[in-house]
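Complex shown without one protein chain; remaining protein chains in place.
Let's look at chain A:
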Amino acid sequence: MQDQKLAKQLFKKSKTARYERFGRFLCLCALLLIMAIVIGIILFIATKGMSTFLKDHISMKDFFTGTLWNPGTKTPDGHAAVGALPMILGSFLVTILAAVISTPFAIGTAVYMTEISPKRGAKILQPVTELLVGIPSVVYGFIGLSVVVPFVRNVFGGSGFGILSGTFVLFVMILPTIVSMTVDSLKSVPTYYRQASLALGATKWQTIWKVVLRAATPGILTAVVFGMARAFGEALAVQMVIGNASLMPHNLISPASTLTSVLTAGMGNTVMGSMQNDALWSLALVLLVMSLLFNLLVHFIGRKGAFSK
């Protein structure tokens, strides 16, 4: 009898062991919750976004190649007017233009901060970029509205609202992001690369151009892709300066729109479940898919060019 009791006691988990399992279980639950949220977001938006094609029977071709956006009506030649091409084009235009302008500036600044004047870089530029990364996008939008739009209007003509203003705002917005990530990747280039290059008689510029920048290329590419992802998904700052006309962009200073600007402006004015609303969710799905693609791209670059230490 006593032996049995003792055996039972010995085989039972101690209080600490149970506590351990409980704590570990709680932590796992938190982690699984985050994963469930991610899967939930993708599933929800995918189902809502696909209903334009499945429930309302809009053809993918009309959606991706049509140029008239007025869901619920028909184009003159009888197709449903859900052409998302103007918005998709607008999004890509502002993103690519902003990245093209800010990349040289960002790389120049990052090189200055790490290679030419590290002291001044750490003292002035570092904190300023950190602060600017944190400035909310609405503030950028407000400055765009009160500085960039009048500037574009006076210099280039037109109303001032358009792709060009959007590009300028996004340029300033993604600049600090790209700078700080480029600085990180330049710093991860081993010092002996520079020493070896200088010892071979290369000038400072030759070292920067032919050695440091080459070695840091994957990191710089990642930084640029991150900047582009941020620009592509940015909603309010762009929506405030782009003019919000769902027309094909003919030039850079005529009012246009992006995926995000149509979403923010339109979601409140449609009824859930209506065709107009479904079309907006399809735009959200395009946005989501693009964000996943940017992610994939970052992974791909990261795997190709990871620094072996």
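We take it that a residue touches a chain if its C-beta (ideal position, glycine included) is under 8 Å from a C-beta of that chain, and two chains touch if they have at least 3 such contacts; residues count from 1.
Just so it is clear, contacts and distances are computed from a predicted model.
Participant: Looking at UniProt, which of "Phosphate transport system permease protein PstA", "Amino acid ABC transporter ATP-binding protein", "NADH-quinone oxidoreductase subunit" or "tRNA modification GTPase MnmE" names the chain that isn't shown?
Facilitator: Going by UniProt, the chain not displayed is called "Phosphate transport system permease protein PstA".
Participant: Which one touches the absent chain: A:M60, A:V100, A:V139 or A:A196?
Facilitator: Reading the full complex, the residue touching the unseen chain is A:V139.
Participant: Would you indicate which residue among A:T73, A:S188, A:T203 or A:S274 is in contact with the undisplayed chain?
Facilitator: If we include the chain that is not displayed, A:T203 is the one touching it.
Participant: On chain A, what residues meet the omitted chain?
Facilitator: The missing chain touches chain A at positions 16-17, 19-20, 22-24, 26-31, 33-35, 37-41, 44-45, 48, 104-106, 108-109, 111-113, 116-117, 124-125, 128-132, 134-139, 141-143, 145-147, 172, 175-176, 179, 203-206, 208-209, 226, 229, 232-236, 239-240, 260, 263-265, 267-268, 272, 281, 284, 287-288, 291-292, 294-295, 299.
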